[in-house]
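A single protein chain has been removed from this complex, and every other one stays in its place.
For chain A:
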């Protein structure tokens, strides 16, 4: 018996179908750009303790007025200099005895912050401030914290804070993740992000 050959299927139109789908996906694609500054909002006003007193010297006032001008401690400042000013304030370590900061490398000015744990940055903006400027200021302040964290992570654990965070997210990281988590927590404790956006209550000192 002669073997019957399977009839050949004409695949010429397959390309057309594939093209159609391809064009559909090409048009509907938005390569997603979901990156951003993560923040934690303070709890609602009724939950807040109102009688926290902050010494004036531990407070770093950053203000943005309706003309998008930046004022730090009531003096105008260029955005480029904000990071250096914030680092100088956070890293000052002017405290003595109980409040002494042994890892600070700042000027130890008794008129500036005691230690990074006590130092609070207060950001006040006007309703007319542009969102763009606000984000730029937020970004600079966060980068000040990150730089200090980087410095001490490098000193204590031999790798930058950024790298530590990247390793924590990396599934193929071979080291001890629990240990890494603890170390990150430790660094965060050394430089806690105390960025207040509410109207701060200050002690009359």
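Convention: contacts are C-beta pairs under 8 Å (C-beta built on N, C-alpha and C of every residue); 3 or more make two chains touch, one makes a residue touch a chain; residues count from 1.
The definition used in the following text is that contacts and distances are computed from a predicted model.
For the chain that is left out, the UniProt protein name among "ABC transporter permease", "Uma2 family endonuclease", "1,2-phenylacetyl-CoA epoxidase, subunit D" or "Biopolymer transport protein ExbD" is "Biopolymer transport protein ExbD". Within the set A:52, A:79, A:96 or A:156, the residue that contacts the chain not displayed is A:79. The chain not shown here is touched by just one of A:22, A:96 or A:156, and that residue is A:22. From the set A:56, A:128 or A:170, the residue in touch with the chain omitted from the display is A:128, counting the whole complex.
Interface residues of chain A facing the missing partner chain: 11-12, 14-15, 18-19, 21-22, 25-26, 28-45, 64, 68, 79-80, 125-136, 138-140, 142-143, 146, 169.
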